[in-house]
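Every protein chain of the complex appears in place save one, which is left out.
We call the chains A and B, going by the order they appear; numbering starts again at 1 in every chain.
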Amino acid sequence: MGEKIVVVTGVPGSGKTTVIEAALKQLKTQGITYEFLNYGDIMLELMREREGVSDRDDMRKVSTGPYREIQREAGKRIARAAERKPVLVDTHCFVRKPEGYYPGLPRWVLEELKPESIIIIEATPEEVARRRIKDATRRRDKELIQEIEEHQLLNRSAAAAYAAFSGAPVRIIQNRDKKLNEAVKELVLALR
Amino acid sequence: MGEKIVVVTGVPGSGKTTVIEAALKQLKTQGITYEFLNYGDIMLELMREREGVSDRDDMRKVSTGPYREIQREAGKRIARAAERKPVLVDTHCFVRKPEGYYPGLPRWVLEELKPESIIIIEATPEEVARRRIKDATRRRDKELIQEIEEHQLLNRSAAAAYAAFSGAPVRIIQNRDKKLNEAVKELVLALR
Partner (left out) sequence: MGEKIVVVTGVPGSGKTTVIEAALKQLKTQGITYEFLNYGDIMLELMREREGVSDRDDMRKVSTGPYREIQREAGKRIARAAERKPVLVDTHCFVRKPEGYYPGLPRWVLEELKPESIIIIEATPEEVARRRIKDATRRRDKELIQEIEEHQLLNRSAAAAYAAFSGAPVRIIQNRDKKLNEAVKELVLALR
């Protein structure tokens, strides 16, 4: 059986990592500790060992069969880690690539993880766009905002499907500008 | 095999129960009868028997394993009722709780129910908000409306996932203000 596995997702620029780290820090002061694992990192590690892949960008070049096998294996590793203590997994509902949206938690991953809950960190598309563009360039444009909006909406749909398959509840946490504390507080509540 | 099971869902304030009751009454005059079952009621009954839970609010305190077992068992009871006559099940696509959205028809429930169709009763978020607040207070505010909009959108995504898993078609019935008759007529058509 083991301890619980909580999945935290969010588009790049949602501030997911910041919120997670602050929440885990607060929880630690309360004596609650989670093992914090990144799904992509574990996948990359397995791909290094088995397929000789050394770069994150080369991961998708692995053909479908072995790719899914490794995806499931990563799920197994996380489930194993959860035998010792609760695990927070940093991953994606959909990974956006030029070729399309790849599901981060397909059936065979959910079968291994059996997540206790699925959390989505969101912000408005405008906020996400601004956070991505630190260097004051102007690709803060309409197209990027629409792209982020599309991605976030699809992530919600994917989360609904993951919930239907796994039974895990979906929790949406807004990480709005200047309201990081509220987002952290909500995540702390969810993890307690 | 048995008779068909039709699932009817809708957020609190959608007017779901009113529409169902009027439709079943009309159908009765046409000689068509359904057994009308509430998923939550059956769950509560089973939890009383097995877990000593006496209050609806305590249902989520049952731990995940037994909770899902009872959820599946409720599905079995409904399937058994459908051996005798068609069944209309009042339930939710997603149940909204402070901790998140819980799927009302996860995989193991769909496996038992094998619904003939999944119906969603909707109204505009503003209408739903107004129907919830009978007492003329002013929490008819922006936040509540956004919350209802989010819930209704997620319900549609969940219904799409349930359809993908079970093959059941999804039917959306609008129950707009002063147009109850139209909603009832549509539900009667769906149930005939």
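Quick note on the criterion: a contact is a pair of C-beta atoms (placed from the backbone, for glycine too) under 8 Å apart; a residue touches a chain by one contact, two chains touch by 3 or more.
Just so it is clear, the model here is predicted, and its values are computed rather than measured.
Among A:Arg107, A:Arg131 or A:Lys185, only A:Arg107 touches the chain left out of the display.
One chain is missing from the display, and on chain A it is touched by residues 64, 68, 71, 94, 97, 99-103, 105-108, 150, 153-154, 157-158, 160-162, 164-165. Along chain B, the points of touch with the absent chain fall at residues 116-117, 119, 156-157, 159-161, 163-172, 190.
One rule holds in what follows: only the chains that are shown with their structure count from here on.
Inter-chain centre distance (chain A to chain B, centres taken as mean C-alpha positions): 30 Å.
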